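What follows is a set of notes on a single structure, which appears directly below.
Only one protein chain is missing from this complex, and each of the others stays in its spot.
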């Protein structure tokens, strides 16, 4: 018969408390550096779990006020679980990572999407909107999310780690720091900043380390904000539970770290922490392909998506081109970022016709499983990017109607206690 | 019983011969201008067909030499069929266009994908690859395409018009010309050019017009190369047979024009005429939503994709970030175009491990139903773009294997008669 | 440049006129018999086309009266095009058939779905409904079908041959006739009949044959109504354009025949000619696997479905179990046919709440891309079968609502001139 003896749970290698500040917990770190030692080691083929705090380390609450977003301390993000070493892995190998599952904690069935202040985080439209902090709390009901701050929608999550990567070698780290500080130097006064240089303030490694090692990591460690050659904060929604990822390996053991779990996200994650951010548990299995970097010409990770990603076949798709018609009418030169922004602005304008506020629409595009394709990128001077909203996530019919779109009362999202939006 | 009398074919409003140069045929034009009169008029609800030459107007042949690509006359593209006026349509309306079918001519069951010379057309990697003309001929076998120049693949077409749009108003045309000539002025020496100003050379309207009207159109008419607010050359592969598109209307009758039919295309259409270009027949049905521009905040077309687009669920996905690691290692600032290029270069490197030449891989990514998503566009400084190759289009298994990838003999694409690649 | 010389259309091996009675045309036959000679021969790898009349051979008209259905001559069905021999094929081989395309004739953009009289054809509910002839005419608008007789729906076709198969050997034919006449003997008085014995009346082979051969075929030839080991009238909607089918071969050359083209069909094809019946053109390519019957344990065809079958992800699904609660309440013993009928009756009852007549609902389930799964077939005594209706084919929202379902005026289907339904 079924017994405890013949039923062995998968082991959990990093355990965290999602309600305790990240810098008080073991097995977390928030910089990339080759000197961060492996926190745990696994054998290839072993199934194991890793618990993760949310990317801010419990700074954001389940409430109806966005002051916590306004005041978030961004020197302390992202809080990653690991590193996990895989026995037998060497530089030049390919680490195959099966992302077997990603779930929220049972005791914390909610997450959030935030619009960040222009001066503290930003986001795709931080300048256009002169963004003030706002947020939406999402309730997890099994595979679905709903929000009291964005009524009228319910969608299945495409749970994934926003941030997952192998540790950089010293050489790779140096390259990152050099090229990014170079960019910062060119745009010194940009608000929000164009990139983030190493910053000892807020740096954290939840392991017992000699002070000089700790100082070196804090001083040199690359910030976690962008994705890079090792993976990192790529925020690819389809790197979800059920996917298989092939990472290049730069250090012995590969030293995989993971965090910034998302219950859902739209392509682009436009409002900066635009996904539905959550604390939770990720389940992994790994294997090694010796010499895989050379075998597969692996300059960055490649992956196979999951068979269980949500399927909503009917969509309403918005187009954008690389012209800023929302103001100065400037023509850009094959700029897919501008085209993406245009498509998103067109979608926001449409959603506002349905009764959503601009901030609700911005949050919704960030959080829901919208898809953004690069349509064309050779038709000079205009790149064309599309953004597809699945119609099945709405409780009501959003398709264009001869009589126009009925404007509903759809409430509002959480805003600052001073009422500024 | 079934009889001819009770079986009425849909009428064809523009008839062309795909083997005759475009500038010898009626109902075609290759510039955008409000003074081009409607070539035919339909009632809302009427199903009708429009025949189209290929975008070059028969300049490219079904053979194994790319000299025709090398010498293509780009002043004569794209050859559009129309304009078609829809009775009762006024500026500010929304023209709903059902793209009911898109098929090649039965008598011309083939198409082509070309890599264009750096100095004559270009393409996404024109400079990186110092591109010389190359091409692949695709044979149409029902819903599938195969190519003797790219063996080992067969895929279902997502047939669509690369170019479809309503006519611009004089004001809109003036805006286009102003902003694009402004960009050209900033990048006067760029090769290939960053944009294309009006050019009387090669301009054509296949209607009986007074010479002054004809001259004005040739002198002022916007080139057809980029997509713009009216649609145009958006090259969106999912604007395919079965899709429904909502266009803003700028002139009386809407004056819809269409051309540049594609049998298939990858997101991005990277090799410039990277789709499988074909001549063929498109079937339409239209309706009007009065005042739709205001009702739907319609700054550009929006659309619903088709239920019959090809479905290949298993994919291999490549990532790219906005860093040029392929040479100077330069860091770009949230540049999705660079990220797209990286993802494509990573995919090309992988395909070359399988035995394809660089040019074959470039052509294949352009022509096959690959999907490119904007993963993340807020993680400064790196945008992250993905490019997904459906594995089911290959005759052999392309997934990463422990033993590496077997390099096959996969021949080569059509090249120039002088052998230069 | 593109020329006629470098553009060769695929050859058409059987040409028919869809407006002429089938028994006046060459290359058609309506019985299965090994002595029917090949009408044409192809080489493996050759792409070719075959034209087909509709299954009745032009007996049904595009009008608003079902008398033609009532009086249809069923001794003359199905009219198959072929046989086509494939060079080098022998008994025991597997004939691989790529169904590359299936389209209606351009000159005949319509089809029909019929409910047949209890006494002349029947159908799944012929006895329950005491069926009188009714029909719906469908207009083909590119990839879509709509019907003036069933308003409120539009769906993409899953075009396929209802009937396709290789020729039987003499031994296989004898087995068929023996087992089917045995069944008829057991149910001699059944209306409609349980099976159809060979019947010289109406038998036709559109080739020049000696009279004794012709007589033998007419006398012994198996009727085309059921599917059998060679394929035949399986009416599998997913054996559609883009699919690849593996047939067992029983005679030299395989002798493939095809007909009964459908623009669309629901799983089950419940109203007997429940698909959208059409005349049209099918495009093929074949290859041979020597000894494939043994290699693949091929007792019947197997196939790979098409990547371009319509995708409607949202569905409303009805369940049925093997109990006839619609009357006598009788309990059946794991009878999936009864369970299927129940699921269909439950769906019809629901559709009638929306305003469709029973006959419209019956026709719609037959013609639209509904899916029927065998849920469970081991939970004694009840088999459970489901029937899924895609919601996206309706112009209006059919989902259950708190306020119930709004009953609309949805007209009616074509009925008999005497008004009997």
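All chains are identified by letter, namely A, B and C, in their written order; residue positions are counted from 1 within each chain.
Operating definition for what follows: a residue touches a chain if its C-beta (ideal position, glycine included) is under 8 Å from a C-beta of that chain, and two chains touch if they have at least 3 such contacts.
From a predicted model like this one, the values you see are computed outputs, not experimental measurements.
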The one residue from C:40, C:65 or C:376 touching the chain left out of view is C:376
Sole touch to the unshown chain from B:71, B:186 or B:313: residue B:313
Which one touches the absent chain: C:1, C:40, C:209 or C:317? C:317
Hidden partner chain, residues of chain B it touches: 311-314, 392, 397
Spell out, residue by residue, where the missing chain touches chain A. 1-4, 6-10, 18-19, 21, 47, 54, 58-63, 68, 98-101, 106-110, 141-144, 156, 241-242, 279, 283, 285, 306-312, 392
Touching residues of chain C against the unshown chain: what are they? 94, 96, 122-124, 175, 179-180, 182-183, 187, 192-196, 225-229, 231, 233-238, 246, 267-272, 274, 289, 291-292, 295-297, 299-305, 307, 313-321, 323, 325, 329-337, 339-340, 342, 346, 349-350, 352-353, 371-386, 388, 399-402, 404-405
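The definition used in the following text is that only the chains that are shown with their structure count from here on.
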By Cα centroid distance, the chain farthest from chain B is C
Chain centre separation in whole Å, for chain B relative to chain A (CA means): 32
Rounded to the nearest Å, the gap separating the Cα centres of chain A and chain C is 50
In whole angstrom, how far does the Cα centroid of chain B sit from the Cα centroid of chain C? 38
Chain A, residues touching no fewer than two other chains: 313-314
